[in-house]
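We show some of the complex, not the whole, and keep each chain where it was.
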């Protein structure tokens, strides 16, 4: 039956829905790129995709494997240098949404993609590092994060703050003078989290259809708070699934 | 003024032990052949610089050419980790690797400062992150007009920058197009530069989106068709994604890697 779908498909579709038509989105590679491209195909034809390789307004016909695929340049409104994309386009806060992945995420939306383990110089795992994320997280109007939920990935406190979310809670961004709102949405394979308006702590606001609350709680490395009015994500529509599967095939 | 040299000669003359070397490229036009020539010639003690060190940097590190890496994102794009890089950082194999870690915005601005003849660049960057605590080359600076606090990073001025481009003419003027990343800045920031190209042509006809590096800012041009493989060169060949995947297996294991390295060196012998 065509409305069967996987948890990963639900995650990508829920992430895509967060992007409205006419927005501009600075796109990280991997899950964020899949969601952003799905959004552009499914419901937001005027979504402007910006990649850190310098592609402004890319309209790829298939999912790019990296942020520097030729397809991104060939279909872009303009290709600019890497210094320009960071200085003229990202830094002034022109871009509505920064869409990021993470290796580790903590309950205040801080992202770690640098090292696992408490010693930077002798890490348990050396991760790829910051890339464009610290400034994307700082300068975009708001930040969406997409990653699969597990207690190893969703931790009380990240081992290393690669990209600043809400620091130690509400008000920290303002104190540091960070212009954007920071993470406003986390999309996982189990549901959605949003920062609590009072504390900025990530709180479960939606479960995907068929997911038990207990699953989400167990997949979170901190004591997960749950919104009073916990909702259920609408299931993927046939159209959404068709577009997503075409995109992955192409 | 650019000299037309063989790759072997260009690397032999312009890349020395202990140099700071940037081989730049952003997924597209990675100077892989030049990096492997550095391995063949057995350079040691290099400070390698690149925003996005990928598999050719994993190879250079695994071969023991580097003592330091200055970077902002080190990975095998679309595949995963760089195992030789991890092994060097976590287990000093085959030699210890010091790291100096930045964000893309910081690295890009460091090249801009280098290309501009300035000692530093200013950006809104790193705020609230743990990077400034680990990286000495990130410091605060105050706006002399508004009093606002911003971030300064020092210029990058490599001893030699190496990039790959689509074309050069016989005078050594270089033309590249598509995603050109930070290559212009990296070349202009460097004391010396090598550009490998797909082909040398009589005339560089103008192309949309092309960046031209005049011959008088390039030290050497070497014709190396396929010199960016397994990455891609727009207009010439596509990215060989399977080679990136295959590297994961090779790089993961010291023995496998050593076999690969011996083969690479053997190619020349």
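Labels for the chains are A and B, by order of writing; each one numbers its residues from 1.
In this section, contacts are C-beta pairs under 8 Å (C-beta built on N, C-alpha and C of every residue); 3 or more make two chains touch, one makes a residue touch a chain.
Note that the coordinates shown come from a computational prediction; the quantities given were computed from them, not determined experimentally.
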Task: Subunit counts for every protein chain kind in the full complex - done: A x2, B x2
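Everything below uses one rule, namely that only the chains that are shown with their structure count from here on.
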- [ ] Could you give the separation in Å between the centres of chain A and chain B, each centre being the mean of its C-alpha atoms?
- [x] 28
Task: chain A to chain B touching residues, read off their complex - done: 29, 52-55, 65-70, 72-74, 79, 81-83, 86-87, 90-91, 114, 120, 122-123, 125-135, 138-139, 160-164, 167, 172-173, 176-178
- [ ] Would you pull the chain B residues touching chain A in the complex into a rising list?
- [x] 26-28, 51-52, 71-75, 77-78, 81-82, 85-86, 89-90, 101-105, 108-109, 111-112, 123-131, 134, 148-149, 178-182, 184-185, 209, 232, 234, 238-239, 241
